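Left out: one protein chain. Kept in place: all the others.
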Amino acid sequence: MTDAAVLPGSTPRRRWSSLSFPGLNFWLALAVIGLLLVCAVSPQLFATHDPLAIAVRGKLQPPSAGHWFGTDHLGRDVYSRLVYGTQNSLRATSIAVALGLVIGSLIGLVSGTAPQRVDSRIMRVVDVMLAIPNLLLSLAIVTALGFGLVPVAIAVGVGSIGSFARIMRSEVLRVQGATFVEATALLGASKGYVIFRHVLPHAMGPVLALATVEFGAAVLSVSSLSFLGFGAPPPEMEWGLLIAEGRKFINVGWWLILFPSLVIVGTVLTTNHLGRELERRHAGDH
Amino acid sequence: MLAITDVGRPTQPNLLQVADLNFWYDAHQARPETRALKDVGFSLERGAITAIVGESGSGKSTLINAILGLHSSRNHRLDARSLRFDDVDLTALSHRQWREIRGRRIGYIAQDASGSLNPLRRIGSQLEEVLVLHHPTLKRGTARKAALERLTHVGFDDPQRIFDSYPHQLSGGMNQRVAIAAALAGNPQLILADEPTSALDVSVQRQVLDHLTRAIKRSGVSLLLITHDLALAADRADRILVMKSGEIVENGPTRSVLSEPRHEYTKALIAAAPMLTDEVGTATTLSPAASPLLQVRDLSKTYGDRKGAAVSAFAKVSFDLHPRETLCIVGESGSGKTSLVRTLLQLTEADTGSVAFNGYAVGDLKGGDLKRFRRDAQMVYQNPYASLNSRHRISTILREPLAIHDIGTRSEQKEAARSLLSRVGLPESFLTRRPSQLSGGQRQRIAIARALITGPKLLVLDEAVSALDVSAQQAVLELLKELQESLGLTYLFITHNLAVARQFSDRVLVMREGRIVEHGATAQIFTSPQHPYTRQLLEAAPGFEASALVHGHH
Partner (left out) sequence: MSTRASGQAASARPSRWTFARLRPVLTKKLLQAAFVAWASFTLTFAILYWLPGDPVSIMLGADAQVDPAAFAKIRAQYGFDRPLIIQYADALWRALHLDFGTSLVTGKSVTASIAEAAPVTAQLAFIALALSVILGTTLAVLSLDLPGFPRFGVIFSKIPSIFVAVPTFVVGLLLLQFFAFTLRWVPATGSDSWLTLVLPALTLAIPGAGLLGQVLSNSLHQTYSETFIRLMRSRGYSELRILGHALHNASLPAFTMAGLIVGGTLASSVVTETVFSRQGIGRLMQMGVTNKDINLVCGLIVFSALTYVVINLLVDLLYPLLDPRVEYRA
């Protein structure tokens, strides 16, 4: 909208305020994430049973008032195991995203602000990282580091460095080409001042939006690696691992797979929604 | 003028009849004050050229969309006592019926010439497609022949080459001529042209409009021309309608609208169209002894293009700029004027030649000296939407130059920002706003204030009013003049707009393909241009013909 004739306070302000107050879905999504975080920090608040208590007599019970999500082959409460599993799942995911975000954006920032020769060399290496599918790169790292929650987290994080580097670089280049950046340089500002005061704040928005989307992708990768048996070993609890365990009883206990699946899908959908919302807000920002 | 109408159709006296047309973008918010079009009523004569003049946001495009049934929002609401095209009521048509109207009876030309055609298909195949659509009897070979013929009608001497080209291989003006041919393919009775030349260079603009009017006269089609440029409308139209905030405020034959405008807004528009007025910038009287503030000698710059070949941005540019003077550099896009100012301000380095500012060589400046130069020479950009950091508040934006140069304490900086804000005619309350809450004209005032806050001597204005509406343009130009007098500023003004140059500058420098072709006092350039290119530019400028109508020289 380039409506130069409108008075201040009419259309532009409406657009601005609509950006400040996103819809109900946005707050709902934030609430879901908050709930998951509380689950991760203190699962005992939500769990109804001891997640490790074995009760062979009550094994493979379908969902009921006593066991909301049913019980597994050892009679353990699936709902409580899911609540406790949140901790491991979110911890691994957070480590992965933090690793990718920090290293990736640093690489992207250096690449975007460096002279063109340095830039093109860095980006060639990043291109190679992108040539290997994330999951396969993660598998290679897991092979090297060994199995477990932290190796899986590191593996997934390293796998996402390429995407972060690429988006940070392209954002830095885009913002550096903006007129207001040249205008600031023309005011006599140094390169460092321009980068940290103008370029980075503008470039950070889309990168953080990507981080939110990558959070969902990391939930998928972590649970996939756990499902394949490369994550934390039982009796540890993790969403993907719960499904892997339930898989052996797939023909008798549909609840063993359905409920953990819904939690994973719900989490990914929520973070993806948040990420897209953030992207939209930044798209209207330029 | 004799209008050729289709025989066999019941003919109404007017081709288009609009009465009490009201339009809302959002049907749920349909209140009288939210109307985008307010009781619009007019009629179009057959075979005539009618122009609707208005600024952006005046509702002229909304009106066109209503006539074409192509609305930009889904839950719009349209009420009209009459919206009638020939024998058809346009308020109650199905999708299928609309398709019978569009292209066959009403043609449409859009502003974005280069985006008007599918970039992936050859011109020929697109033209054939639309011809076969409207004339199903055409066979393969005949469609090709018809397409080539249509291309000659819009002035192509080598239709075969155009036929085989893709849109990106043609210039904007050529694409627009192809779009005109496509709009005429169904032999419509009316053409709606929405700012058809606003995105084109002045000389191309004239050429495209010539071809358009010629093609229209040939087939007896009526034309409804939408434009923001009153001068352009005055040159071409038989009748002018002026729109403002969704209302038609003036409606009459061109001559009477120009000579006896009734509405205040029309008067303001005429006053703001410098080609239509007699006003010519009067040269500041200079004492010949005054040493130049800026001295440019034999400045040249080449760029490497994608293939690695050297392309000259500008070559052998020399001129002097004296204190308190306004020098206008006039040129079309690609003439090298923007590269030139970027080099003058040391944003890029020149290959050869020298720039002296206040006597010292700008090219040798480093570190602190360069920073000092930045205090003295500032720039205002064309697009005020892009030149201000959207995240910062106005107070931060205005204080930033002082912070960079470490001038004054925090409270002194705030005071300076406040006083400069009122200096450019904006209230103090704007200090806490962000650029997105301001209009284009207001943003440009902020940009000017930011450029002036370090107290520079030279201000480079790079197309500084081109992105603004006519009324905002005038207000900003007046502000600049006033600031120049009171602060003793020197302006280097870059523009493609001859009208603005004529009104605003003391001296004019005409650039073409990186070279200065003419250089002289404004009055002299405009009354007796020496170089053929300058003459060509002047004749192509909208309002060149119409100025006679206003001053009654005929």
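A and B label the chains in the order they appear, each numbered from 1.
Everything that follows uses one rule, which is that a residue touches a chain if its C-beta (ideal position, glycine included) is under 8 Å from a C-beta of that chain, and two chains touch if they have at least 3 such contacts.
What you see is a predicted model; the values in this text were computed from it and never measured.
Novice: Based on the whole complex, identify which of B:21, B:80 or B:130 touches the chain you can't see.
Specialist: Considering the complete complex, B:130 is the one touching the chain left out.
Novice: Kindly state which of the options B:92, B:120 or B:310 is in contact with the chain not pictured.
Specialist: Touches the omitted chain: B:120.
Novice: Out of B:83, B:143 or B:179, which is the one that touches the chain we can't see?
Specialist: B:179
Novice: Touching the absent chain: which residues on chain A qualify?
Specialist: With respect to the unshown chain, the touching residues of chain A are 124-125, 127-129, 131-137, 139-146, 216, 220, 223-224, 227-230, 240, 243, 247, 250-251, 254, 257-258, 261, 264-265, 268-269, 272-273.
Novice: Kindly note down the residues of chain B that lie in touch with the hidden chain.
Specialist: 68, 70, 95, 99-104, 106-108, 110, 112, 115-122, 130, 133-134, 164-166, 168-171, 174, 179, 182-183, 185-186, 306
Everything below uses one rule, namely that only the chains that are shown with their structure count from here on.
Novice: How many angstrom lie between the centres of chain A and chain B, each centre taken as the mean Cα position?
Specialist: A distance of 46 Å separates the two centres.
Novice: Residue numbers of chain A touching chain B in their complex, please.
Specialist: 2-9, 12-13, 15-16, 178-180, 182-189, 193, 198, 201-202, 285-286
Novice: Within the complex, which stretch of chain B touches chain A?
Specialist: Those in contact with chain A are residues 55-58, 345, 347, 370-371, 374-375, 378-379, 381, 383, 385-391, 400-401, 404-405, 433-434, 436-442, 447, 450, 454, 467-469, 472.
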